[in-house]
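In this view, the complex is presented without one of its protein chains, the others remaining in place.
After this line comes subunit A, so read on.
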Amino acid sequence: MWGIVGQRACRHGSSAMSLQVTRPVIHALRSFSTAAKEMTVRDALNSAIDEEMSADPKVFLMGEEVGEYQGAYKITKGLLEKYGPDRVLDTPITEAGFTGIGVGAAYHGLKPIVEFMTFNFSMQAIDHIINSAAKSNYMSAGQISVPIVFRGPNGAAAGVGAQHSQCYAPWFASCPGLKVLAPYSSEDARGLMKAAIRDPDPVVFLENELLYGESFPVSAEVLDSSFCLPIGKAKIEREGKDVTITAFSKMVGYALKAAEILSKEGISAEVINLRSIRPLDRATINNSVRKTNRLVTVEEGFPQHGIGAEICASVVEDSFEYLDAAIERIAGADVPMPYAANLERLAVPQVEDIVRAAKRTCYRSSSLAATA
């Protein structure tokens, strides 16, 4: 019965309404408490794109399978039906082609949202992202602005092997002219997507395939169509006083779980959800480290030249005297992602890795080097 009600609501085209009726459990709960509604990251992204397309006729979508197929991961579901083929373009298989076309459209004043089926495929288009999008405003001395959003799943999924699992945050975040965002929760997804679409600069929006189906509570403020999060501000997901743990995307969830385990052992961890990789919220990170004096950076991607490396440098430059222990970097293994499930599990950080690292910074366990 709930399923039928859900379908009927969806046909009305109101995404907000569909949220209310596709979560029968919460619908029941509403009558008993003022608990926040829940929303999947997928729905958060879909609703954010939908609202921005509705508000600004210059916003349009491009990508493989975004239209008729409703999106490879169903993020763009219902949008072709609502906005028509002029604004939701199913492209031929040419990342270089459609990225270049999106950039050209942005040069001329439209606001494209270009989807990469995964950011691994953005490598075929990276010349257009870096040399045509990121640098154009600068090279043209402000005559050509590029209000474009590049979005898609980034980083490891489950069992997809080396060419589908790399985290590209460090690659894009190193380039001036780009903004790089990495949402974790549904609130992040909605707020940052809206900010990205409205931003006049090119934005790389790194989602995570495994987070699409996860539900998070969202307040009425988040559900409002004018909701927007500032770019360049990290969020302190959990306050603490003994050790700072920075993370982004899926690793925020792991860091929170680690913090829970650590609290039972008397270590109070402060978890920072970066939200924005470029610009990096160095102020929030440094203020936190000056409070806790210890730092663990967490990311899924390769260790060398990763996000953690930049955070380490920033903290050493700005808060050196405040550190009571060496900074710990948790990252993925320095190998292309293997496929076999057991190997894959060993190649990405797990909650236990974060817990052990935090303990090492608190001198509660010996460092890896000492035991080598």
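Keep in mind that, in the parts below, a contact is a pair of C-beta atoms (placed from the backbone, for glycine too) under 8 Å apart; a residue touches a chain by one contact, two chains touch by 3 or more; residues count from 1.
The rule is short, and it goes like this: contacts and distances are computed from a predicted model.
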item: Protein name, per the UniProt record, of whichever chain is missing from view ("3-methyl-2-oxobutanoate dehydrogenase (2-methylpropanoyl-transferring)", "Rab proteins geranylgeranyltransferase", "Exocyst subunit Exo70 family protein" or "Colon cancer-associated protein mic1"); value: "3-methyl-2-oxobutanoate dehydrogenase (2-methylpropanoyl-transferring)"
item: Absent-chain contact - pick from A:63, A:177 or A:332; value: A:177
item: Omitted-chain contact residue, chosen from A:76, A:120 or A:136; value: A:136
item: Missing-chain contacts mapped onto subunit A; value: 86, 89, 91-92, 94, 96-110, 112, 127-128, 131-132, 136-145, 176-177, 179, 199-201, 232, 279
